[in-house]
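The complex appears here minus one protein chain, its other protein chains still in place.
This part shows subunit A:
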Amino acid sequence: MLELKGITKKFDGKTILDQVNLTVPDGQILTIVGPSGAGKTTLLRCISGLEVVDSGKFFLDGQAFDPATNRDNDAVIGVVFQDFQLFPNLTVLQNVVLAPTMVLKRSAADAEKEARALLERLNLGGKADLFPYELSGGQKQRVAIVRALAMHPKLLCYDEPTSALDPDLRREVEEIILKLKREGMTQIVVTHDMPFAESIADQMLRVEPKE
């Protein structure tokens, strides 16, 4: 369970996030919606530790933690970026096993076995040895999801998962997110796509732009 208490973030004196409180119970999906510039992505970046908050506290399973400095315990938060940010110089498989082997110190054989199983589960069997440039947008996104899952995250965050995809691929992302939910994954999805948000959300957070 993830809890945010009084999260405030300012950029150059301008308040983007003002006293945000929220709770995401285990295995649930929180969608964060709102117009562009309202701070949806900023909130996600704070949760994933890419931005340092000005005030407020984070709790994971009741334990206080600071996502920005938290590097060496197992409170891992996975992120699927809007533009996926796969590593173009590495194959699909290398993209997935890189962090498990280097960060979690898993053996190469072990990490590869798990990676292949994960790829299989997201319909990427047979793509393991391709490079990112050889994949479609939807495939890239699924690789990004597998790469995040391979770190055994407590929480998986998505930034605008539908925006870089063809409309007909929206269903596919939706299915993946719901499938992961059934497997118990806690997920946060930032989106401006209301129908999409409504169809997956257990809980919806609306952020509004500050004056």
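Throughout what follows, a residue touches a chain if its C-beta (ideal position, glycine included) is under 8 Å from a C-beta of that chain, and two chains touch if they have at least 3 such contacts; residues count from 1.
Basically, contacts and distances are computed from a predicted model.
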Chain left out of the displayed complex - its UniProt protein name, from "Cytochrome c oxidase subunit 2", "Alkaline phosphatase", "TonB-dependent Receptor Plug Domain" or "Amino acid ABC transporter permease": "Amino acid ABC transporter permease"
Residue among A:M1, A:L98, A:L169 or A:M204 that touches the chain left out of view: A:L98
Residue in contact with the excluded chain [from A:M151, A:L165, A:L178 or A:M204]: A:M151
Missing-chain contacts mapped onto subunit A: 48-50, 71, 76-79, 81, 83, 85-90, 98-99, 102-103, 131-133, 147-148, 151
